[in-house]
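In what follows, a single structure is set out as structure tokens and then discussed.
FYI, not all chains are in this one, though none of them got moved.
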Amino acid sequence: MKEILQKVREGKISLEEAEKKLKTMQIRELEDFAKMDIGRDVRTGVPEAVFAEGKEDQELIDIILGCADNGRIMVTRLDKERYQSIRESLEHLVMDGFKIEYNQKARILVVKNHEVEKMGKIGVITAGTSDIPVAEEARVVAEEAGSKVIAAYDVGVAGIHRLFSQIREMLEEDVKVFIVVAGMEGALPSVVAGLVDVPVIGVPTSVGYGVGEGGFAALNAMLQSCAPGIAVVNIDNGFGAGVFAATILKQVKS
Amino acid sequence: MKEILQKVREGKISLEEAEKKLKTMQIRELEDFAKMDIGRDVRTGVPEAVFAEGKEDQELIDIILGCADNGRIMVTRLDKERYQSIRESLEHLVMDGFKIEYNQKARILVVKNHEVEKMGKIGVITAGTSDIPVAEEARVVAEEAGSKVIAAYDVGVAGIHRLFSQIREMLEEDVKVFIVVAGMEGALPSVVAGLVDVPVIGVPTSVGYGVGEGGFAALNAMLQSCAPGIAVVNIDNGFGAGVFAATILKQVKS
Amino acid sequence: MKEILQKVREGKISLEEAEKKLKTMQIRELEDFAKMDIGRDVRTGVPEAVFAEGKEDQELIDIILGCADNGRIMVTRLDKERYQSIRESLEHLVMDGFKIEYNQKARILVVKNHEVEKMGKIGVITAGTSDIPVAEEARVVAEEAGSKVIAAYDVGVAGIHRLFSQIREMLEEDVKVFIVVAGMEGALPSVVAGLVDVPVIGVPTSVGYGVGEGGFAALNAMLQSCAPGIAVVNIDNGFGAGVFAATILKQVKS
Amino acid sequence: MKEILQKVREGKISLEEAEKKLKTMQIRELEDFAKMDIGRDVRTGVPEAVFAEGKEDQELIDIILGCADNGRIMVTRLDKERYQSIRESLEHLVMDGFKIEYNQKARILVVKNHEVEKMGKIGVITAGTSDIPVAEEARVVAEEAGSKVIAAYDVGVAGIHRLFSQIREMLEEDVKVFIVVAGMEGALPSVVAGLVDVPVIGVPTSVGYGVGEGGFAALNAMLQSCAPGIAVVNIDNGFGAGVFAATILKQVKS
């Protein structure tokens, strides 16, 4: 600003020009204030993510191509059939040096031209086999956001000895956050939180029937847990759990 | 019947008299059919039980005095204050040889002039201390219905090692049914059913707040348990759990 | 352990060897403790069960072939179409002496090379014809778990005389547990529990519409029953009811 | 109208007067149309009813005194304490020949200077003793609306033989409508409707706890009944049931 004012003093620029320059500068600052969230993705390291459901194939293709400039984009809730139908249209990205990775269980497509450095470890555990897709979503998202993940699936309270040894191993590996995915009665996060002293993120899944249909029994059990070190995300929200866990690890590193 | 007919043949009674006698007999049989449930309390050994809530003191006194002929009666959900206000009116029952036992935690009054023989063992477990009143209700009811009870309170999933040793001890004592009482997230019955091979009766309690208020989170978690050997009774229904457990033990004995 | 110590005393093994042997033994015991549930299926007699929903055909085939070594496996919630599509892949099991039984109503596939001895009797009753699939699931499971089953379907409160005669017959057959399956208003278990003095397991079904949709009206009616000898399982959970009933009968026998 | 026109023709009244007379007549007819419901209470025979809850004592007194001209008024949901506190203010009505009847169970005050003729019979049944207040409300209302009532309380499904004999007696007394009041699991109206061939009005009560709290389990069970001859009113709505039953009987008589 001083620079502009100096030029005014020296008569190098007209008053009008100075006013315009100052206003532009001001507006930019104004926008910076309001846009406090711009650059957020860059700082947190979570690549942009697109929810595929409710969007048409061409829309998805356009978004992917448009965002590839950033170097990385994730498409979540993308069924295999849809992936296959848009895959060809992304071919030239491969020629541009992009990697295209599709995880069928997690239903996530990752398009990227570089890997992020991975720091810190997250333990991802599921109670049953039906909870794996949600866990895989969390795993892929957390990895793309710069975390290492150790996974142990199908170790619910029905076979409590397997659970014990898995948790012990993870703690020995210096896991700093647990993501515990469970449907049905949702008891697993409580049991895990009773055994460890690191944050436990409970992810209820819509696995269940009768009173458990939709995952509400699991959700409520996790929210109502008598073990205090638990926080919870929405039903089937593997994406949110992955981002939240990675965000915790960012704090550890920073 | 033959007897009556014989008398008819022999002319010892008139046709009218015979018809009346046969009809009476028939009506009694008819009533027996409909009254199939009469005598049920006697057979099952569950003493008559009166729900104190919603009844006035004098009503309770009348019922207790009226039923004392059967030798035993239980009054459930009877607060200490109410017990104290009706106690005096029951005094002469003591002189008639009745014992008057009031369990404040269980809020049950038992009036009886004899003990039932106790056979078979039930294990009663609670997750927290707040679940104890419901567990005590179950214990007293089960004992009055002729079962022995071993209780272990406040052994929830938060301190899983205590739970393990308690269950082990109970199994060694040849417990044949477990009553597992839990509020909050209601995970305990699932964990217990994953460890034992005898019937587990889950009793959700209205202990909890927020999403757990009223006990619904616990109830749903128990119904939705991924361990198959569990059946559930209504929230806070210690009475029902005690009767159900005792009914199972009756089958074992018979 | 004494044996090892004796060898130490006698100098037959080195201290190091002894320490290693003792540690291994100890670890095994440790694992036994944690694995207290291992062998549970064997003891209870309930064959391993696989929930078909949410698993792909090949997964199912692999699980069945993998578990057949145990001699018995059940696949539940298996539609006829899926059964037919995996049937061929199980053919060589037949040559190995296995029986392959598919119950279309119950949607259960049983693969086994031996029968279990059946002891004790369960009565299975349904209110309507639509409740039969859930009842059949309970029946098959209970039978495979070693119980005899007497079934009476479509005997709801609308035609109360049929109900009376069926229950009377079952009691005469020395039925020790009732499984009562009902959708709609779920009144049947209350009525049955008012007539008999053995445990009644209520199974609500998702038969109903409007306020009864999903089976919640029936579930709540059973939990709220004014007859005390009832415990309840999740909506449509014929499997759980069958296991629970069989578990009760195990106690009777043991 | 012709009369007026005749007078116009004869010049007995001015055009202006005629127009005014016709307009007034017309407005009255217009109002009659809109006020089609005026006189409804008179025709149906249901005396005016005031809901005491939410009104202050003086408001109630004013309403009662104001409506006494009609000869009859009911005040519902009036606790004993409130009745006692307003009783004195109604004293002079007694001197004017009014009867003041307060039913404590039903919590209804009836003020009237004549009785209605009673025609037709309603059977009122309750499952438990706690349902009696709602049943009494229905009874008093139905009687004031001109019906005879036969009541049988505490005859729930737990003691089904008593129920049978009560219903048989009522049918022999030519009862034309049943009001069946039940809380808890609300099974009684289904059982009654399975036995009789007259309309059954189900009244759920807020008697229950856990899943039955508030009366919703009973309400849903009644709505979802598999017996078709049932219609239902709101929880604890004894008033509505009494009016509805009396309204049916009016049709019978008319």
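The chains carry the letters A, B, C and D, assigned in the order they are written, with residues numbered from 1 in each.
Operating definition for what follows: a contact is a pair of C-beta atoms (placed from the backbone, for glycine too) under 8 Å apart; a residue touches a chain by one contact, two chains touch by 3 or more.
Owing to the predicted nature of the structure, the values given are computational and were not obtained by experimental measurement.
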Of the identical subunits, 4 are placed here; the whole assembly in this file totals 8
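The rule we apply is simple: only the chains that are shown with their structure count from here on.
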Considering only mean CA positions as chain centres, point out the chain farthest from chain B.
-> A
Higher-contact pair (C-beta pairs counted), A-B versus B-D | A-B
How many degrees of rotation bring the Cα atoms of chain A onto the matching Cα atoms of chain D, given to the nearest 5?
-> 180
Distance between the centres, which are taken as Cα means, of chain C and chain B, whole angstrom = 26
Intercentroid distance (Cα basis), chain B paired with chain A, Å | 52
In angstrom, rounded to a whole number, how far apart do the mean CA points of chain B and chain D lie?
-> 40
Where chain A touches two or more other chains at once, by residue number | 158-160, 210-212
Examine which chains touch each other and state the graph shape they make (line, ring, star, complete, other).
-> other
Pairwise chain contacts, counting only pairs that touch as defined = A-B, A-C, B-C, B-D, C-D
For chain C, which residues count as touching chain B in their complex?
-> 33, 36-37, 40, 43-44, 46, 49, 164, 168, 176-177, 194-195, 197-199, 201, 219, 223-224, 228-235, 239-241, 243-244, 247-248, 250-252, 254
Which of the residues in chain A end up touching chain C in this complex?
-> 129-130, 158-161, 164-165, 207, 209-213
Which residues of chain D touch chain C in their complex?
-> 127-128, 156-160, 184-187, 190-191, 194-195, 208, 210-212, 216-227
